[in-house]
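Removed from the display is one protein chain of the complex; every other protein chain stays in position.
Each chain gets a letter, A and B, in the order it is written, and its residues are counted from 1.
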Amino acid sequence: MHGLHENFGIGESSVATVNDFPVITPQSLDEALDVLASVQNVRPLAGGTDLMVLLESGALRPCTFLNIQELPELKSPDGMTALTTYRDIRASHWKTRFPMLAAAAREVGALAIQSRGTWIGNVANASPAADGVPALMAYDAELEIARKGERRRVPLANFYRGYKQMDLRPDELITEIHLPSPSPGFVEYFRKVGARRFQAISKTLLAGRIRFAADSTIADIRLVFASVAPFTLRAFQTEALLRGRPLTQESIADAAKAIQDEIRPIDDIRSTEAYRRRVTANLLRDFLEGLIT
Amino acid sequence: MKAVGRSLHRIEGIPKVTGKSVYVADMQIEGCLYGRTIRSTVAHGLIRNIRFNPGIPWNEFVIVRPEDIPGKNGVTLIDTEQPFLASREIRHVGEPLLLIAHEDRALLDRAAHNIEIEVDELPGMFSMEEALQSGRVFKSYRVQNGEPSEALKGADVIVEETYRTGSQEHLYIEPQGMIAVASPGAGVSVWGSMQCPYYIRKALAPLFEMPPDKIRVVQMETGGGFGGKEEYPNMIAGHAALLSWKAGGRPVKLIYDRREDMLATTKRHPSRTHIKAGFTRDGKLIGLDIDILLDGGAYPTLSSVVLSRATLHAWGPYRCEHTRVQGNVVMTNSNPYGAFRGFGAPQAIFAIELHMTRAANILGLDPTEIRRRNFLRRGDRMPTGQVVKENIDLEQLMDRALERAGYAEKRRDPQRGRGLGVSVFFHGSGFTGSGEVRLASRVSLRLRKDNHVDVLVSNVEYGQGTNTILAQIVAETCQIPPEHVKVHQPDTLNVPDSGPTVASRTTMIVGKLVERAALQLRDRLNESRPEDVTVTVEYEPPNDVYWNDETYQGEAYAAYSWSCNVAEVQVDPVDYGARLTNFTSTVECGRVINPALAEGQIQGGIAQGIGFALYEDVVVENGAMKNNQYTNYIVPTAADTPNIDVEFIEFPYANPGPFFAKGIGEMPIDGPAPAIAAAVADALGGTVINEIPLLAERIMAAVVSDQT
Partner (left out) sequence: MAVAAGFMPACFGFEKCMNLSTQVSFLTNGMRHTITVPSMKRLLDVLREDLGLTGTKEGCGEGECGACTVLLDGLLVLACMVPICQVQNKSVKTIEGLSGDGSLHKVQQAFYENGGAQCGICTPGMIVSAAYYLQHPDEAEDIREALAGNQCRCTGYMKILESVKAAWPR
């Protein structure tokens, strides 16, 4: 849904249409991984909320779609699998344990998108403006990645290497997201800045969590931003600057300055670098200043 | 039996809520071809060569080049300067160059990407100021009363400023589309999404060198227009028909996808307005000097009429004996701009209304007070010399809006980030004086043996309520149930030319014709008739309306509607976004024929005005819309629009409309932008931003520069 402006390298003389995309619908996860291992140019297809838009625009290079919607191993009511949608999370126990996930899900498109769009699809689409990724990253999400004969886990915070570059091989499928139980005492903040209230691609976004020690210094903190870097940005350096310090006007001012060095916002069709810089700092301040006691 | 004044349900409401209405894309046609338009990707240049790449079975395609055009390669509007297909000189990005058709849409898509146009590029002009300086003027108008330069010398306070409005995309949710069947033997027939069937007929006749009676134009259910389907359909109908003609009469379906529609069709004229106003110390307006500049894009289309309306709405609802308005619309290499609800008035009214608020701030008066001291009253003259004959009471109109909006209480209780703004404005109903005479609209009513009546007009329904309003007028006049009155589908084969569905004229002008015809029928209801009786009436200008096209003096419009808007916004301190928290509008439009439909029109126009003010940004690059994707052109959703409170007030007056009803279609989009801009200024502690849309980025820049 975000990536129409992103050209998948289709030359001007070529445009792919519906007839250029065969589909394989495996009946088991093993079969799916077999396909990924032996067939060239395969893309997993779950809810389709990103891929269908790209396909319709003609910008998608012809490929074979691996329709994973029927995989029994992924139909898990409790886990967060490759088929778990935003809607699945807005209801249920997830809301109590991981409130930011519900907050993020609410900001994705509108209801009809939320019933189809998947969290893992959001991760794999790797848009820097992804709405689901920041909250997952703030909860220290780990991706379970499968290929034929192998499983591995990657922290989401380490998953992105560059614009649309991730630690994912063409023969791999992200099957599940694991979220460690959150420690008690975290205060959370989620705010997406868009051109209108819903149905907007973010100009900037902060998913933040903070926990204080008994002496009121910052025991632990997560600051994750969207749309201000080539990928979802975990602001490790600004976090490090704050960890162990008390929350004061001074430490907040330092953090607001430090974040400017970590983010790399740009001018684009939706907004400006200047706006993103200033509003990102405002989000950080809005989060932290509200907590000074 | 009362019909006028009742909120009758929309006559075509059931098909609309059940999905049964047939829009052009819904029509399934056996054996039809699908059409595609090949467009320029450069803004200015000369075509050197067109290459068809190998790998496509071109012999299977229908291809239309400029030289295939049987008649005149020019789209009839006010002139015929714009070609259906550019043959040599390209003047804007997206200009149509070729047409192709095939029955396989996937192959059609591939083929469209395999045509290469070699162009010798020429420099393009995209700045309207530069275009004005270099003399590329499509049209100029000047209106003057008194001696403003002299009057300004005697002013205590001079307020001078420049205002800008960006373009605006209609974003009707149904994209443009036409189906055509055309051949020398059968003539030309088109079905499609449109506002003006007879405009299309007039445009197709010279294209095919055919007499108009061999051309048939049928309006399908149309999913929104707002002016975007006023003149552009001439072009797309011509294209569909040319393809069918080349294909030996096979039906051709030409439906734009959203991105093509946003790139290629017309949009609102961008504007720059400079105002110099002189006031006495206590806020009396004594001199007004206004310079309006509109960007017309690459071809004139309707620019002269847009400029006309902008010029005639530039001075606002105020009394001023020394006023000069100089209007210019210029040619650039932008995609041609065209009709959009309001038609020049939103641009002009944005400037004058925001200027009055700015002046109030400078003079230390409340923005409502400066208006109160300058409102037009009955007997006053507009700068055109038009005497205000209606019994208007603009103070009452404004006070009622202020009361409903809780303006005084909220002013006494300022809250951080909250702002209030006001605008008062008018909109002339119908074409300017001479325009309606030239249109010479005709309306027919057919009385059937069972005393049911068919209304035969070329005015279309596209959501504003034409079908229902006209039925109510006939029902009331003839004292028959509205269910016995049917407005016939506009089909040039069956209906006379009652003019275009534009300019807020359908109720007042066409409705009046319908009323006159109904009066003739009323007397015949009880007689026995062997056959149906058809009555036709033709437009007669009111006796007391005199307009001089040369001097631009006289009665510009036969009647005006009036309105006051109060906007309440909240500016967010974190993201600088302005959001509407409340909106109030009082409306004076004479008699309200159908209150529910009228209210719906006002609310919808206000929402588009809110978009114009805060959200809708046409990003122009090389003269073309760069953000031509639905996801990147921001219109307010249900979660962005506020509660919109509307009250109708009537200043009784015998205006020329049916039951003394005036027009309302466009007026609601005229006023929100300056009220919202004033509200944002209020929220920012008085910093007026002179340009819309008031994107958060713009507001931030104003806040930041305030702080430094």
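In the analysis below, a residue touches a chain if its C-beta (ideal position, glycine included) is under 8 Å from a C-beta of that chain, and two chains touch if they have at least 3 such contacts.
Note that the structure is a prediction, hence the values are computed from the model and not measured.
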item: Chains shown that the absent chain touches, full complex; value: A, B
item: Option from B:Gly146, B:Pro206, B:Gly249 or B:Gly600 whose C-beta touches the chain left out; value: B:Gly600
item: Selected residue (touches chain absent from view) among A:Asp30, A:Glu56, A:Asp140 or A:Asp220; value: A:Glu56
item: Touching residue (missing chain; options B:Gln28, B:Asn59, B:Asn526 or B:Asn543); value: B:Gln28
item: Residues in subunit B touching the chain absent from view; value: 7, 9-10, 12-23, 25-26, 28, 170-175, 221-226, 257-258, 462-465, 596-597, 599-600, 603-608, 629-631, 635, 637-639, 641, 643-644
item: Missing-partner contacts on subunit A, residue numbers; value: 1, 4, 18-19, 21-26, 35, 38-41, 45, 47-49, 52-53, 55-57, 64-65, 67, 69, 87, 90-91, 109-113, 115-116, 197-199
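Throughout what follows, only the chains that are shown with their structure count from here on.
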item: Residues of subunit A defined as touching subunit B within the complex; value: 1, 4-5, 12-15, 17-19, 57-58, 191, 193, 195-201, 203, 269-272, 274-275, 278-279, 282-283, 286
item: Residues on subunit B engaged by subunit A in the complex (per definition of touch); value: 53, 105-106, 109-110, 112-114, 259, 573-577, 579, 615, 619, 626-627, 629, 631-632, 634, 636-637, 639-640, 695-697, 700-701, 704
